[in-house]
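Only one protein chain is missing from this complex, and each of the others stays in its spot.
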Amino acid sequence: MESVQYHAPQSLEDAVPLLKEARTTPSRILAGGTDLLIQMRAGVKTPEMLIDIKKIPELTQLEMGADQIRLGAAVPSAVMDENAELHQQLPGVVEGMELIGSTQVQGRATPGGNLCNASPAGDGAPAMIVSSGQCVIFGPNGTRTIPVEEVCTAPGRTSLADDELLQEFIFPAPKPGQSDAYLRFIPRNEMDIAVVGVAANITVDASGTCTAAKVALGAIAPTVVIATDIAALLVGTKLDDDTLAAAAEMASGLGSPISDKRGTTEFRHRIAGVLTRRVIKIAAARAGERLQ
Amino acid sequence: MSKTHVTTTINGDAVEYLCEVDQSLLDVLRDTLELTGTKEGCATGDCGACSVSLDGRLVCSCLVLGVEAEGKQIETIEGVANGTELHPIQQKFLENAALQCGICTPGFIVATKALLEKNPDPTEEEARYYLAGNLCRCTGYDKIIRAVLDAAAEMRGAA
Partner (left out) sequence: MSTNKDYKWIGTRPIRPDGADKVTGRAAFGADKNLPGMLHAKILRSPFAHAKILSIDTSAAESASGVLAVMTSADMPDLASEMGEAGESAVDFRDLSHNILASGKVLYHGHAVAAVAATSAKLALAALKLIKVEYEELPVVLEIEDAMADDAPILHEDQFTPGGSKDKPSNVAAKMKLPRGDIDKGFAEADIIIEREFTTPTVHQGYIEPHAVTASMSASGHADIWCCTQGTFVVRAMTAKVLGMDVGKIKVTPSEIGGGFGAKTTVYLEPIAVKLSEKTGRPVKMVMDREEVLRATGPTSASVIKIKLGATNDGKLIAAQGSLKYGAGAFKGSPMAPGCMCVFASYEIPNFLIRGFDVVLNKPKVAAYRAPGAPMAAFAMESLMNEMATKLNLDPIEFRLKNAVKEGSVAAYGPKFPVIGFVETLEAAKAHPHYSAPLGKNQGRGVGTGFWFNIGMQSSATINVNESGSVTVITGSADIGGSRASMALFVAEELDISYDLITPLVSNTEEAGYCDVTGGSRTTFATGMAVVKASKNLVANMRKRAAKTWGIDIDDVTWEDGAAIAPAAADKQPLTMAQIATSAAKTGGPLTASASLTAQGAGAGFGVHICDVEVDPETGKTDVIRYTAIQDAGKAIHPSYVEGQYQGGAVQGIGWALNEEYVYNDKGVLQNFGFLDYRMPVANDLPMIDTVIVEVPNPSHPYGVRGVGETPIVPPLAAVAEAVNNAAGVRICHLPISPPRLLAEIDAK
């Protein structure tokens, strides 16, 4: 039996030779480990090398700038949750992450890990997408930046090369009158995987008219569904009940949800609509509060 | 199979051990160091029986690798009491009959300690939310939550 190699580089520079080695050695990036360790124990993932990224400073920084928010890929959810300013600026992104698992899991789980695990039901991605998150991808040849929605390509698959790692997320700071929200449905109140998850980022003006919108749904398709039609429907309206009902109906028709132990196809369609309506309301209310 | 040498601190003691990379901290604690107070209920992070504190952060030790403990501070159930003097949380669990079989109890006590360090005056709802990752099948949680709130009151009074 082969032993697994473990490396915990102290800097991005130190990570480079390891990433190069990862081109030929089956490897996994270890962030919080809350998915990876379970997959390894179940024999689903069998890496020969683990690269623990939690000691790389750039990956564990959370920087609240005037124009942008930089969130290291390996910042634990609990640290995000404890940051009051982040709650104020990107409440939906925080909601997505802090819904993942228990308090214990929160101490370990990271936004980068959640995204790169590429589960169709991942709670982190929808809100990061609607809040226009960009991913800085680091590799031996430097960095490249792609939108969050371009990371997951299929269940369990990402667009990152074997020699790349997700370094950080960059979010534009929300404008006045703009905010986000994330809601998911689970049968219990905690400790479940989303049956459906919906995020919305809404901008309103002083009259309460929606001037910009982004809606994304998780767990209804192999990857997150960005509902551009719903966004288009919302813009220009006052997000009245009829509009939200129409948005809900559109959401119920999206994706290709599966029937499994967590919910049926019909149920997922229904819940997508209900959550879409509710989450737009929450995001819009928050956006309204940010007008002052 | 080569093993990795790890130097860490457990309940204030400097500890060294050898472990394989894919060995969890839980397995190291229980099998290598014979600190069997930390329990395994699922090994998938869903029951909280293996809760420990890692650099002040509550975690499931089944979801931490033994090698990741290098240079860290770990606290387990064995370090909660002060010698033979029970911690107020332990005392309140006893007084409130907050355990039946007792297998989840170490995890609950470690988690409660983390909760009360962060929030000395939790509401019932906050306590239930914080402890939702600790499964108990015997008590229905009623007496556990009462013990947690009782311990919080006691510790606030004592502080």
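Structure notes:
Per-chain residue numbering starts at 1, and chain names A and B are given in the order in which the chains are listed.
Basically, a contact is a pair of C-beta atoms (placed from the backbone, for glycine too) under 8 Å apart; a residue touches a chain by one contact, two chains touch by 3 or more.
Owing to the predicted nature of the structure, the values given are computational and were not obtained by experimental measurement.
Touch with the chain that is not drawn comes from one residue among B:21, B:99, B:116 or B:152, which is B:99. Although one chain is not drawn, the whole complex shows that of A:64, A:146 or A:193 it is A:193 that touches it. Of the candidate positions B:8, B:61 or B:139, contact with the unshown chain belongs to B:139. Although one chain is not displayed, its contacts with chain B can still be listed: residues 20, 30-31, 34-44, 46-47, 49, 76-78, 80-81, 86, 90, 93-97, 99-106, 109, 124-125, 127-129, 131-146. Touching the omitted chain from chain A are residues 1, 185, 187-193, 195, 260-264, 266-267, 270-271, 274.
Criterion: only the chains that are shown with their structure count from here on.
Between the Cα centres of chain A and chain B there is a gap of 29 Å. Contact residues on chain B toward chain A in their complex (touch as defined above): 1-2, 4, 20-22, 24, 43-46, 48, 51, 54, 57-60, 62-65, 67-68, 70, 111, 114-115, 129-134. In the complex of the two chains, the chain A residues touching chain B come out as 1, 3-6, 8, 30, 32-34, 37-38, 40-41, 50, 52, 54, 76, 78, 101-105, 107-108, 189-191.
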